[in-house]
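Worksheet: the structure to be examined is printed underneath.
Left out: one protein chain. Kept in place: all the others.
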Amino acid sequence: MTAFVIRRVFQSVLVLLAVALIAFALFNYVGDPINNMVGQDTTPAERVQLRHELGLDQSFIVQFARFVGHAAQGNFGLSYQQARPVGQIILEKAPATLELSFVAAMIALLLGVPMGIYTGLHRRSLVSQAMLTGSLIGISLPTFLIGILLILIFAVVLGWLPSFGRGPVVHIGWWSTGLLTAGGWRAIILPAITLALFQMTLIMRLVRAEMIEVLRTDYIKFARARGLSNRAVHFGHALKNTLVPVITVTGIQLGAVIAFAVVTETVFQWPGMGLMFIQAVTFADIPVMAAYLVLVGAFFVVINLVVDLLYYVVDPRLRIEREHTAGG
Amino acid sequence: MATRVLRLVLAAWALVALAVVAPRGAEAKIFRWANDGDSNSMDPYAREETFLLSFDSNMYEPLIRRNAKMELEPGLATEWKQTDPTTWRFTLRQGVKFHDGTPFTADDVVFSYDRATHPGSNLSSPLSTVKEVRKIDDFTVDFITNGPDPILPMNLTVIDIMSKKWCEEHNTTRAADLTKNEESYATRHENGTGPFMLKDREPDVRTVLVKNPNWWGLKDEPIDIDEADFSRIANASTRVAALLSGELDMVYTVPPQDISRIAGTPHMKVWKTPELRTIFLGFDQSRPELLESSVKGKNPFKDKRVRQAFYQAIDESAIAAKVMNNYAHPTALMVGPGVNGYDTALDKRFPYDPAAAKKLLAEAGYPDGFSVGFDCPNDRYVDDEAICQAVTAMLAKIGIKANLLAQTRAKFFGKINAPRYETSFYMLGWTPATYDALNSLKNLVQTRDGKDGVFNTGSYSNPKIDALDKQIGVELDKGKRDDLLHQALTLTRDDFAYIPLHQQVVVWATDDKVDLAITGDNYFQLRFVKMK
Partner (left out) sequence: MADLVSPIPAASPPANPPTPPGRARRFFDSDILYSFRRSPVTVAAAVVAALIIFGALAAPLVAPHNPYDLASVSLMDATDPPAWLDGGNWDYPLGTDNLGRDVLSTMLYGTRLSLTVGVSAVMAAMLLGVALGLVAGWRGGFTETIIMRVADVQLSFPAILIALLIDGAARGILPRDVQAEIAVYVLIVAIASSHWVYFARTVRGSVLVERNKEYIQAARVIGVRPWRIVVGHLLPNVIGPVLVLATINLAVAIVTEATLSFLGVGLPPTEPSLGTLIRVGNDYLMSGDWWISIFPGIWLALLILSVNLLGDWLRDAFNPKLR
């Protein structure tokens, strides 16, 4: 087990290096930051000079090596757009995205899993059909359309909820939170729902599909034959067996929530990393993009590690197998 | 255990919530507004960008400022005159204090010139004609120019004055240097002389300014609002929604399609004025063969008839009416109303005439038309992508197949600007930073030689215009100068060097309790804001 984790940590470093390498190969294609950084009257000579000072005229391998060298010391450079340290910008933006993703993931799980169980147990009921169909309509409309529609209804027409931003935030050390004020909660409702809709549908449908299968297995039939109550069978046996794919997908989706947050954050002007990233792409703000990608890479690495560890917890059959592999 | 933790958390939450929602003290007049971009820095030399310059000029002031009609008026200088052809003398305002209480003197002007012209600053080009700034006494400075420079006072309106003492104290005597890994103090702090002071700033999210109770201009020009609360909202629909829902008192920029909705909403008001920016189409006129075209072995755009055919195939009045919802001023010139050198008499577009255009194409040897790449930004100008699509459709009617590539600004400018200039046919917009037509001529029309014509992407070249530009640059007599400008603009127009489309209209929207001053340079000045 310890050996397994150590190996994974080592692999993770390689993953992050690969992410950075690809990122720098990619920056040739995101456009030219210089034009955004200088005034329209700046002479070509000054532009060339700036390009040279920033090292943009070097090959991506050199740029990559310099980035890794600096990043190893915790230095991600200055944002081209804001002329501020990238690390600091990301620290400012991370709480907003993490809170939004967390609330959205909670909504998705707390609604998705029970709805999945219900629709799996009562396949033919009208309520199930309504849930299944309704949730699908939610995901088949693009996020930006749903976001604007929600704003139109709840902010413009009804005037109940704010249309943009996080509302009042409270600073606790470097962390800023909107979850301690009523205004902050009001502000998070619409973006969190928008973001959760897709994950909720996915989780619900996965749980349902797995429930249906598991309920037909002999293992469940035996459990019933043993005289166990419906409740014990459904939740003690069946649900537990559906969890491996659900955990896998939820794990990836938690990362995906952060990636999906790009669109949601843009629509609601949510001051998080997604918004920061999309602005960095349109500005070609290379230091911000590089740091963001490596950070997201780290997120996924951690999430996937946790997911693999969770497999052990929910499914004992994997344990022997895994330890065997890891040991050998 | 779990319940106890929960109870603790709830208690803490209640406390914090109470502290945050506690009612404010005195009733202050707060003006809430939003824009699609953020002022990227509080340092007024950080970038030559309209929004940054106009935002920061609420806190910092130049020697000469512009009033609500864009005319020059005394700022930190009370008088200025040319003492000889290469010397401008400025008399400085006395009794002005920076926000930290330091008095303003000639040393600050000399220092600001130095800071603005050194690396890190983006504002060296407006000062490129200046050789030296000389302190005569505490309240007199001379600007010595390399040659006669009649428009220096106009250029100085964008150069805000910073405090020498403050910059030295905070180690920010040079504007932000991106190659160093430190944030400059001036990026998030300010110390100007202006009517507003920085209270709170979360970059990219929110910036709060408060009234400067000690501003020198207060007795002639009282400031009505106590606090201005700025939010950045990048998405246009969200911005408009926030105004409609009453969360904001003012937004700009407003997309044309939403203007009628806002105007039709009770308690809402739409403000508009023609903008100085001209939107136009350009051609590659120098490569022997176009990069992206079905025509091989020659460059069709070298033929004036082809350029004219493109011009006459485009129904600009339809674009102005339908794409821009009439919030555009169709133009025949590369400069618009409000720019020095503009003349209504010259502003006559060649008629829209697809039949004539087809005939011209046939005469030029392309009876069946041809295909050509078409580069366009999709997040830079008002409805840029829609304009390009409309142009593409209109060109299709005379047999030209324009392959439209609409991209975000970083990719678009990277492709069509120096050093690559990789385009055959493109759309661009230009605002003359000096409010003078010479700026447009020099950047867009003059022959590309590495110094001038930097944005002459298609490399148009006309020796007659080059010669005129040279004369205009040193002509001190306004009448003669205007006449020369007219000649150059007419030549550009009649040679179809470009296809000017329109000047955009600046549109701001407010709650109707707000009064403000709207100007064609899109400079929004908080000092003009009044709230009922």
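The letters A and B name the chains in turn, as written, and every chain counts its residues from 1.
As a convention for this text, a residue touches a chain if its C-beta (ideal position, glycine included) is under 8 Å from a C-beta of that chain, and two chains touch if they have at least 3 such contacts.
Small disclaimer: the values here were computed from a predicted structure and weren't measured.
A.B. asks: Touched by the hidden chain, which of the shown chains?
C.D. replies: Contacts of the unshown chain, counting the full complex: A, B.
A.B. asks: I'm checking contacts with the chain that's been left out. Which of A:A45, A:I61, A:L110 or A:L136 qualifies?
C.D. replies: If we include the chain that is not displayed, A:L136 is the one touching it.
A.B. asks: Pick out which of B:A318, B:A356, B:L491 or B:A517 touches the chain that's been left out of the picture.
C.D. replies: Touches the omitted chain: B:A318.
A.B. asks: Which one, B:K164, B:R277 or B:K411, makes contact with the chain that was left out?
C.D. replies: B:K411
A.B. asks: In the whole complex, what residues of chain A lie against the chain that is missing from view?
C.D. replies: 11-12, 14-15, 18-19, 22-23, 25-26, 28-30, 129, 132-133, 136-137, 139-145, 148-149, 152, 198, 201-202, 205-206, 209-210, 212-213, 216-217, 244-245, 247-249, 252, 255, 259, 262-263, 277, 281, 293-294, 296-297, 300-301, 304, 311, 315, 317-318, 321, 324-325, 328
A.B. asks: List the residues of chain B that touch the chain left out of this view.
C.D. replies: Residues touching the hidden chain, for chain B, are 236-237, 240-241, 244, 255, 257-258, 260-261, 291-292, 315, 318-319, 321-323, 373, 378, 385-386, 388-390, 392-394, 396-397, 403-408, 411-412.
Rule of thumb we're sticking to: only the chains that are shown with their structure count from here on.
A.B. asks: Which of the residues in chain A come into contact with chain B in the complex?
C.D. replies: Going by the criterion above, the answer is residues 30-33, 35-48, 53-54, 70, 75, 77-78, 80-85, 88-89, 92, 148, 151-152, 155-156, 159, 162-165, 168, 170, 180-183, 266-269, 271, 275-276, 279, 281-284.
A.B. asks: Under the definition above, what is the set of chain B residues touching chain A in their complex?
C.D. replies: Touching chain A: residues 13, 16-17, 20-21, 40-41, 43, 46-49, 122-126, 176, 178-184, 187-188, 202-206, 231-235, 237-239, 241-242, 244-247, 379, 407-414, 417-419, 430-431, 433, 439, 443, 450-451, 454-455 of chain B.
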